[in-house]
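The other protein chains are all here in position, but one chain of the complex has been omitted.
As written, the chains take the letters A and B, and residue 1 is the first residue of each chain.
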Amino acid sequence: MRQAGVNTVSLAIFSWGRIQPSEHEWDFDWLDCVIDKLGRGGIAVDLASATATAPMWLYESHPEVLPVESNGDIVNPGSRQSWRPTSPVFKRYALQLCSRLAERYRDNPYVTAWHINNEYGWNNRYDYSDDALKAFRIWCRQRYGSIDALNEAWGTAFWAQQVHSFEEVILPKHMGSDAMVNPSQQLDFERFGSDALKDFYKSERDTIERICPDKPCTTNFMVSTEQCSMDYADWSDEVDFVSNDHYFTAGRSHLDELLCSDALVDSLALGKPWYVMEHSTSAVQWKPLNSRKRAGELIRDAVAHVAMGADAINYFQWRQSSAGAEAFHSSMLPHAGADSKIFREVCELGEALKTLADAGLQGSVLEESHAAILFDADCEWATRCQTLPSTSLSHWHDVRTWYQAFLDSSSRADVVPLRADWTGYDTIVMPTMLLLSRQEADRIASFVHGGGRLVASYATGLADDRFHVALGGYPGLLRETLGVRGEEFNILGKLEGDPDDVGLSNGFTSRLWENVVTSVAQTARVLATYSGDAAVDWELDEVPAIVRNRYGAGSAYYIGCDLGRSDIAGFVDTELHDLVTAADNRVVHTRRRGAQADFDFYFNRSKDKATIHDVPGEAVFLYRADAVDSSAVYALDRSGVVVTASSR
Amino acid sequence: MRQAGVNTVSLAIFSWGRIQPSEHEWDFDWLDCVIDKLGRGGIAVDLASATATAPMWLYESHPEVLPVESNGDIVNPGSRQSWRPTSPVFKRYALQLCSRLAERYRDNPYVTAWHINNEYGWNNRYDYSDDALKAFRIWCRQRYGSIDALNEAWGTAFWAQQVHSFEEVILPKHMGSDAMVNPSQQLDFERFGSDALKDFYKSERDTIERICPDKPCTTNFMVSTEQCSMDYADWSDEVDFVSNDHYFTAGRSHLDELLCSDALVDSLALGKPWYVMEHSTSAVQWKPLNSRKRAGELIRDAVAHVAMGADAINYFQWRQSSAGAEAFHSSMLPHAGADSKIFREVCELGEALKTLADAGLQGSVLEESHAAILFDADCEWATRCQTLPSTSLSHWHDVRTWYQAFLDSSSRADVVPLRADWTGYDTIVMPTMLLLSRQEADRIASFVHGGGRLVASYATGLADDRFHVALGGYPGLLRETLGVRGEEFNILGKLEGDPDDVGLSNGFTSRLWENVVTSVAQTARVLATYSGDAAVDWELDEVPAIVRNRYGAGSAYYIGCDLGRSDIAGFVDTELHDLVTAADNRVVHTRRRGAQADFDFYFNRSKDKATIHDVPGEAVFLYRADAVDSSAVYALDRSGVVVTASSR
Partner (left out) sequence: MRQAGVNTVSLAIFSWGRIQPSEHEWDFDWLDCVIDKLGRGGIAVDLASATATAPMWLYESHPEVLPVESNGDIVNPGSRQSWRPTSPVFKRYALQLCSRLAERYRDNPYVTAWHINNEYGWNNRYDYSDDALKAFRIWCRQRYGSIDALNEAWGTAFWAQQVHSFEEVILPKHMGSDAMVNPSQQLDFERFGSDALKDFYKSERDTIERICPDKPCTTNFMVSTEQCSMDYADWSDEVDFVSNDHYFTAGRSHLDELLCSDALVDSLALGKPWYVMEHSTSAVQWKPLNSRKRAGELIRDAVAHVAMGADAINYFQWRQSSAGAEAFHSSMLPHAGADSKIFREVCELGEALKTLADAGLQGSVLEESHAAILFDADCEWATRCQTLPSTSLSHWHDVRTWYQAFLDSSSRADVVPLRADWTGYDTIVMPTMLLLSRQEADRIASFVHGGGRLVASYATGLADDRFHVALGGYPGLLRETLGVRGEEFNILGKLEGDPDDVGLSNGFTSRLWENVVTSVAQTARVLATYSGDAAVDWELDEVPAIVRNRYGAGSAYYIGCDLGRSDIAGFVDTELHDLVTAADNRVVHTRRRGAQADFDFYFNRSKDKATIHDVPGEAVFLYRADAVDSSAVYALDRSGVVVTASSR
């Protein structure tokens, strides 16, 4: 570890069974020994509360802690998170463990932070047990106060779903082949699930903090493109520092996706540096096909996380296990041993991170962009609803597409939670933001009215935060701000004899969803309409597709249909040209601002060699890159990185 | 509603929870008020028995009414039909509700009909509960009388399935990975399920009729191409008038499919006009992708239903709900409000229907065609069996393909239940009519022998109504009538190195199934054989594919393989040319015959403009169509409609 420059280890995450071999037996000796050995070697310990996986004896004696699936199937032990977040029995055992650990290690100098549980919700995000039912009824009572308010919010007049007391409220369990769950109920069940896990987290944290008040607590979030199922914007002020697990998505967009996920994590971190708690040196083992990282990506990815605001770079796992379900997951010290490309690169990374730290990077913060793409967990959950005009929506995936389109346009946006304060940005983008509370809709209107620039896409602003559709024409909640009114949605499918896509007058193409706009405000200007044979066939000819509205001192763009990444990039190039910051979209640039210096990071996004000019400051770290001459010009190979520092 | 010309409303379908808020509490005031308001406004009420969705308190106190899936999973509340048709507990509650409603509204002048339950079977068509088991055993005892008869019918000698008393009879539940259910048992389970729901219907109806004998009862059937799971031919004489729910299938065949479904509904209506109880003004919300209707289709579809025999045109739903699982289902009064294209078209339709009514249309009946395509629920269930030579069969889908092929050939067929009297037709078609009782087989032979014309397709007449294969050569039950004898089936698949389709000597193509005919009768003439390289490869070269047999005074066509729609149309053009009634297959024509006048309906099936000539009578209604000159010539745009009346 010293050879690799390791200075922190997350420890004991799945070790409950070893710490408490049976109900009345505790064994800390081995853990004392490991912590001591690490500490004496100069390596700090981020100690787990160790509650993610319960011991087998607990499941044997208390099977009533196991989660239940929507159809009644039991989630059996053998993996992670095989417990109900709402089980009082499980909580009692878990908090007892937290107490014991806190008591034993509160004064241990080598333990510098607490790692509460692990990846909350990985396998118990949705639990349909009796414990969950009981807790859901309490949650509903707290949210709504009266049963009439719940009936109103859920629209239970439809399909005889009226409940006359909170004791009649049910979970959205499996309903047979007719899978049409009440969307408002489902949305609340999503919120409840996130809250139930957050409450569990807080119980663990509070138990530990009561005993050991001076060490910071975190828990590892899971923000990556295929996974953002918790309402982390609601969690982030409960942790002392944000940490995130990020696993790469193989393929061309690997780096773009990483930057997009990190952009959200950096917003969640509320202006402070954050931790990469887990990522992989190379392949994982839980996908159907597990690609390795290409040469250079180990270091490139790690430094990219740093460029996006991370101050710590951790990996799962140190030593590649020879047995168990994750034996084929890559590690810092692989099956092949220390004499291996991966370990050599890990050591090289250790030096690189030390170089950056020595240059004073730590504590600096990511410089904001001018544009913010808004993200909201409610909207992500809502777009997965089964009774929408189309079941092909994903708010979070559309966030990524917009993020990449900005990169393709040589610009860069931040990703910001809807409920955060984004009023300082010039421009906000709302991709597939299906739900908006009246308050949020007003806030957006004010932002534009006060001079801001808004871009709203199709399927944005249709319903309120109870999932009630706003009436009078779509998008009901933003109709005035956007200056458009629509009446129907045109949904394309693979239908015999019908066109699969529809063209726009500006050359763009829509493949999924077109809002049938029937009127635009006098303050609005139509920038593109549907056009061409398919538009005629679908009766969309001359229907407004892209509209710009003047609203107060600001302007609001309305994009009434889905667009591919390159069309969105075209839109950014044309309409948001002031956001374009670089000459060459092959290189992405971020800046971290520190007390003493600014750090500029450059990454080659392409497969080809790319050259950058006018680079400020002095080179701190070059990887697969060379200074071309002395005058601030660098050439970057595939996966190349340049970091420079400029004193302030 | 008055603006839209609404004169009937189906009411309270999902309102049980509001009528009976708890076990001993009843609230009819709101319903009195709604009925009164409608009635005073001139709008009649088709009042529901309101039993489709039970209140939450009933599920909370009696979870034993919930249906059970084949693997034991519970069908939980929250949707429609979450109850066992065979539950005595549920029936007690439901009939109590029926009594209360009947007592309260028997003399209400505004309530003109009873809408019993709703879409029976939508979510409880198959129930594997203990109640179902008990009822199935009684059903089997009634059907078979002795256990020996059941053993014989089910062929239980195979796989040790003998039962020695009706108490040993089991439901065809989940059997693990070995999914080979006894086909005879499964067939009886399908029949039982249809009967159990019919019995429930009859109980509701009888309860109401006992109290309120003078108002007609109906229940809405579900006949559409993707759904015809009940044996409606067995239900239709239990309703006072037939009503049907029809949801459109987006794509090129939209109108054809509507006509085909309606053709069956009109046959079920036994010579009386019937009701469209539900259809949509535009998109639904329960498919993965929900296309809207194109301009004109709202009115075109409604009038097409009228053209096929409907005397009432109802929609689900009046006002588009802002919440709940069907919020995105289109309605008469959409989210956008009265100032909307849909509401304007709804109003236009109201006027159109009034025009037709004023012209005396109501009570007239659809004129029969010369050809009948036979349909049988048993055959549809049988073609879904998992242990046939191919699992790609569907009798009902093949009915549609034949129906469309007739339209493509400028002719039109009726769709008639097998058990109806079809002896008045010149020609009957039996597509994939896998099962035939000996009696039905004899009736068909007599029909042909007496001069009728029969067309039988592949996989027709293979087994009897117990699902016993008739021996001696295929198709055992029609071998003599058709004059062919086959020994095996050639099933094509996507096999490495093997041809995917087989050509016929007349240019047709088979892609799925070819009967290996080994001899034909002396009275038979082979019209086409398999031919070409693929036929040689599959050893079908010169095997008879299409055969015409003289049988008594009639003739029987045998089509020994699956054919696509255009080949079937080619067959109709060539062999059934006498059925061709129009010059141009772009326009479909039907006639309703009334006491005073005949009404001719013309619809443009194509995307292009079409012209019709020699149209009889006076124009009553033109839609997207114009009279070209005074001499009975009209030009129809896409979705165009012409209706004329001729005095008798």
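Everything below uses one rule, namely that a residue touches a chain if its C-beta (ideal position, glycine included) is under 8 Å from a C-beta of that chain, and two chains touch if they have at least 3 such contacts.
Nothing here was measured: the structure is a model prediction, and the numbers come from that model.
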Out of B:Ser22, B:Gln227 or B:Ser390, only one touches the absent chain, namely B:Ser390
In the complete assembly, which of A:Cys33, A:Ala149 or A:Ala295 touches the absent chain? A:Ala295
The missing chain sits against subunit A at residues 14-18, 21-22, 53-57, 59-60, 67, 69, 73-82, 122-124, 250-253, 282-283, 285-286, 288-292, 294-295, 320-328, 330, 334-337, 340-342, 607
Spell out, residue by residue, where the missing chain touches subunit B. 71-72, 154-164, 167-168, 170, 172-185, 387-392, 463, 466-474, 476, 485-493, 495-498, 516, 518, 537-539
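By definition in this document, only the chains that are shown with their structure count from here on.
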Chain centre separation (subunit A, subunit B; CA means) in Å: 48
